[in-house]
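Take a look at the following structure, please.
Here the complex is missing one protein chain, while the rest keep their positions.
Chain naming follows the written order as A, B and C, and within any one chain the residues start at number 1.
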Amino acid sequence: MRIGVFVCHCGSNIAGTVDVERVAREALKLPGVVFSDTNKYTCSAPGQESVCSAIKENALDRVVIASCSPRMHEATFRKMIAEKTDLNPYMLEIANIREQCSWVHKDREQGTRKACDLVAMAVAKVSCDRELFTTNLPVERRALVIGGGIAGIQAALDIADAGFPVTLVERESSIGGKMVMLDKTFPTMDCSACICTPKMSEAAENPNIEIKSLTEVESVSGYIGSFDVTLREKAKYVDYDVCTGCGLCETKCPTKKIPSEFNQGLSTRTAIYKPFPQAVPSKPTIDAEHCKKLQSGKCGVCEKVCPTGAIRYDDVDRVTTQRYGAIVVASGYELIDWTGLYGEYGAGRYPDVITGLQFERIVNASGPTEGHILRPSDRTEPKTTVIVKCVGSRDPNKGVSYCSRACCMYAAKHAHQYLDKVPDGTCYVFYMDVRCAGKGYDEFYMRTLQDGAIYVRGRVSKIYPEGDGLVCMGEDTLSGEIVRVKADMVVLETAMVPSRGSDVLASKLNVQRGPEGFFTEAHPKLRPVETNTAGVYLAGVAQGPKDIPDTVAQAGAVASKVIGLFARGQIESNPMLSKVDVSRCSGCRACVDVCPYGALGLVQANLRENSRKVTRTVCQVNEGLCQGCGACSVACRSGALDLLGFSDEGIMQEVEMLCQ
Amino acid sequence: MTANLTQQIRDRARDLLQSGTVSCFIAWEPARFEHWRTPVTIESPDEVDRIVVDEWCDQLIAKYALQRRGDGRIGMVARGCESRAVERLVADRQVSRQDVYLVGVGCTGMLDRDGGAPLKKCEECQRRNPVTYDEMVGETVEEPRPYRFGEVDRIESMEPEQRRAFFDRMFSQCAMCFACRNVCPACNCRSCFADAERVGWLEKDFGLDASRYWGLMRAFHTGDRCIECGECERACPMGLPLMTLMHKQVRDIDRLFGPYEGGGLSDAGPDPLRSYRTDDVEEFM
Amino acid sequence: MIIDKRDICALLDAIGRDEQVYVPGSVAGVTQFVEHEPGVEPLLDVRTTKVPPKELLFPKAERLYRWKTHEGHLSIEQADVASRPFTVFGMRPCDVASVERLDQVFLTKGYVDEFYQARRQAATLVALACERTDPTCFCDSMGGSPTRAPGADVVLRDRGDSYRAQAQTERGQRALDAWRAAAPDAVRDDEPGEAPDAGDDARVTCSLTVDMDGVAQAMPGLYESPMWDDIADTCVTCGTCTFVCPTCYCFDISQDTRAAEGSRYRCWDSCMFVTYTQMAGGHNPRADKAPRVRQRFMHKLSYFFDRYGENLCVGCGRCIADCPAGVDITRVIDRVGAEAAAMRGEVAVDG
Partner (left out) sequence: MSVTSDAVAAEARSRAEGAASPEGGAGSPWQPKILAFCCNWCTYAGADLAGLNRMNYPADIRLLRVPCSGRVNPQHVLRALQDGCDGVLVCGCHPGDCHYVSGNYYAKRRMMVFKRLLEYSGLRPGRFQVRWISGSEAGKFRDTVVSVTEQISQMGPMASDAPSLEALAGADALLEAARGAGDAR
């Protein structure tokens, strides 16, 4: 063993408090150390040059660099060794004598002594280091996007535009998500459908995008570059290859009184239906739950009227498995069900207490009221409207503790739209705070105030009917007075919550969710669109509440990550992984239970033991999934599992050296 | 234990062997001295009369199933402790439940072959009746579930120095013979960490540090999986009160993470130290 | 020389002033040889101590040498082999016999172990003949006797209220002289005319007996016998039998390495352990239980006999008493006899 120790001055950063020359001299006394040197700035080009030439001249086979934190320059020095010497880059240990020594200890003697210890520990560890090699895992250049809202559509388009095939999976019968239900978008007041539906058709027409509606993810296995995903496409009862989307069936279907999901229950639809005219795929499906033919066998009108014979009452779910290199989670959100939480708002008993999304449909020209603002109960124009913000949001007692972020702006938008369409109307907005951080947002809010919206700071504590209207009671916390407003209609701006089934999806993908249920990004600042499972990315509200611009930006970011991965075509594996010594493994499964990545499995292995062939169940590490945390190596009682790079021997030797 | 239990077990063993239900039958036979018993594995129906099952059968026999793996179904007398040991072996995937055929018997405790006093392990027993079996011979017995943490209470009430002294003396008596491990149904690793020649793993110098390292680590490795059969303590040639380490962990785990099970097959999920809850008690913040 | 039982402690106190004296005692309930402490009565009524006195001559772990590297230079320092004189007081005849076996291993046939030799030469062995035997005792079947301890320097015989001490070697005679000088009040001369007592094999006998006739000769022929599988079926291959055995002498060489220095030591090992024959490349010729169990009995009853003309078993019965699984060497010997007879076609073996 020929270990070289290089002690860095880091200018005066280290040398100011640590006698680096003494550290280098002391290092020479350590077992295996044949060379030591100091350097002004080891990470600089001349510093690296001197380390590399010392490695060559002294035929060093292991290197310790005593410098700043390994979190700072370990990668730099590994790269240096890999590129400029014949050494394996993993035959390197860093002794952190800057952040954890010279910067925190003033006493030169104590600092020097500690630096000597830290170098000795690194020497002990480097003595146990083994050559490690990265392997290149191929990447299947095909992406799966889960969720066909604007986030999923945008991500799919961006990836597809780069030339890679994408499967866009949507659980509903049309893509478009929530955005396509909106009337206008703040602050520019673009028509939401006008900007969303072209994206939808663009996705439908893109040859690289395959849209699978009424489809859910059944199971996922594998790892980055090579996920095997099983999808379940629910029976549609319509053969899309034959159907032309003429819509005749919809007009003839006798079951017409089903509340329209798209219109938030404010209108009805038929049993064979397209959720809205611009739906993509632009073809109907049969709602089996309400279809007379499927429920009782009597009817069959659609089959009779269909000019192309596309109706298939015997249609079944289709389960397919496909390999993907990357998965984008854009599963979006839904609005909190306020009716179960806010009894004081009538718990849904008053028809004129509606949600923001219902208001969007009412105000929309293609909505149930053709854009006239008419309240649901009697279809009259409300002269006084109250908008209540933070229904569910920022209310840990009843709803969720977080801020849903977009509501301040769409409350302002709703007030603006109302006052625009009902010029003699009065609009009150009850609020806790007005948060309008965003380009042009505060200006929009100010315009709404100029429009005449009356902002009252306070929560509405009760809504009760009086005459043909509703009274909203609450405290104006600025004046301290109790306010009672007689309203004709109340709009509740409800909280965004993770879409249903997020928990199941999270466990299938092995990604984490925060306490509020949104998917957790790998790092809140620096890896905002990645998850802790490599190859799985987050876009849109699935990761946390946000508005459309942020969602689209995030979708673009995700696409760039996926495109980057696909462009490389392969990924270099982290070689510091768990390694199993099958001769010691009992196949007890303790490791499998603790692995957070599902990287360990039990396999039947044919082994040669004591010159005999045996078949036993042993543990196997999936190198694509293992992230090198080492939890398994502790769960393994017999020591069959070890973590390369942080081996038991290396750790024990460090301990022993310290105790020397 | 009923008087004719031996005969009943012999009859069942003979039937099971004759019918081919099992390929062997594990029980006890008399040893050289009166009241001395030794485990026996019977392979032929002609030899079942060697079997004796009475209040002197002090060894736990379940672990002998491991050496018969792959040879067909293994018959076995199963008291509470054997049945729990089988569950442990199943949970640790060392045998499958179908590989063993358990002839259950209710047990009222074993006696010391040299003096006739009840064995300590039996006085602390929580499961006298088998928790799983394929057939029962005789009636189930009453489950007194005696308090088993008296020793733990006593030691916990001591000062650290006294405790250190107690365990220093205890571990200094350890012969490093590994009998505790070799009889323990939870110690079913193919290869034990103590047998690994690794730097810093386990010294062979028979010193106090080595025996403490062995004693504490073995206890920890089995801490969440101990079925409390007390076999380690019975087997220890130095008579060390090893169960005190197990009972300590059993009670801690029970208090910290919910009802202690140990057999590994409860509905509560995997063993306590290979699972977690995000709302676990927090004491390290 | 006569020593009244009530004066034993005073005598030991006196001997203990000049050298270490080890006597049967109890540590936390485990009987073993302990250093005599002034005023503490030895447990001379205990027959075989749980822990044999073997480790006084052959420690569980013993440093052989130390090494050190200093600035690239390696230095080796031999461990000290000298030992100060000591007395083992109250060894039972079987344990004395075990020392004779160890002597064979460590001092004869041209192989002299200097560490053992130093301790052995420093030791004065004082035997205590047995007046009664335990159910597990069978020394008289193994060529020994409860009443005689020919390997001891001094032998004590119980006379009711007193012990009679007789020297059997020069060293023993010097010891008696020293006792007399050190504790004149605790000892007195033999009654005039009292004849030397050589022990009486008929007076004290073991209830447990085995027939050793032809066993050593029969063993090699039983190497492939299925009986070893039967015995191994029961055995749990712990090291209890080997560690409580007064004659088992297997050791391993291990090391204690710390950075720039370290040492090598030898330490007890057990042929019952799977690691005993574990080879560096992973192969293990005795990976299974049966070959290990066979090895133990072959060594005790055949290989050792071939080399030294006696068995590596002195019939102390410790392994029988302590085996957690009830494996019993006397039953193995019986089985060997029966198998051998069967092979000769004399008797059919059953069970």
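Of note:
Basically, a contact is a pair of C-beta atoms (placed from the backbone, for glycine too) under 8 Å apart; a residue touches a chain by one contact, two chains touch by 3 or more.
Treat the numbers as computed from the prediction; the structure is a model and nothing was measured.
The chain we do not see here touches A, B, C in the full complex. Although one chain is not drawn, the whole complex shows that of A:E216, A:D550 or A:E654 it is A:E654 that touches it. Of the listed positions B:V40, B:C107 or B:M170, the one in contact with the omitted chain in the full complex is B:M170. Considering C:R47, C:K60 or C:R92, the position touching the chain not shown turns out to be C:K60 (whole complex).
Touch with the hidden chain on the side of chain A covers residues 69-72, 96, 98-101, 103-107, 110-111, 113-114, 117-118, 121, 512, 515, 532, 576, 594, 596-597, 627-631, 633-635, 643, 646, 648, 651-652, 654-656, 658-660. In the full complex, chain B makes contact with the omitted chain through residues 58, 110-115, 117-121, 123, 151-152, 154-156, 160-170, 172-173, 193, 200-201, 203, 205-210, 212-213, 216-217, 219-220, 223-224, 233-234, 236-241, 244-245, 248-249, 252-253, 256-257, 272-278, 280-285.
In the full complex, chain C makes contact with the omitted chain through residues 20, 22, 26-30, 32, 34-35, 50-51, 55-56, 59-63, 119, 256, 258, 265, 267, 321-322.
Here is the rule we go by: only the chains that are shown with their structure count from here on.
Comparing the centres of all chains, each the average of its CA atoms, the largest separation from chain C belongs to A.
A comparison of C-alpha centroids places B closest to the centre of the full protein.
Centroids built from CA atoms put chain C at 32 Å from chain B. Between the Cα centres of chain A and chain B there is a gap of 48 Å.
In chain B, the residues that touch at least two other chains are 191, 199. Under the contact definition stated at the top, not a single residue of chain C touches 2 or more other chains. On the side of chain B, the complex with chain C involves touching residues 31-33, 36-41, 47, 50, 59, 63-64, 67, 169-170, 173, 175-179, 181-183, 191, 195, 197, 199, 203-207, 234-235, 237-239. Only residues 69-72, 258-260, 282-285, 287 of chain C touch chain A when the two sit together in their complex.
Interface of chain B with chain A (complex): residues 92-94, 188-193, 196, 198-201, 221, 270-271, 273-275.
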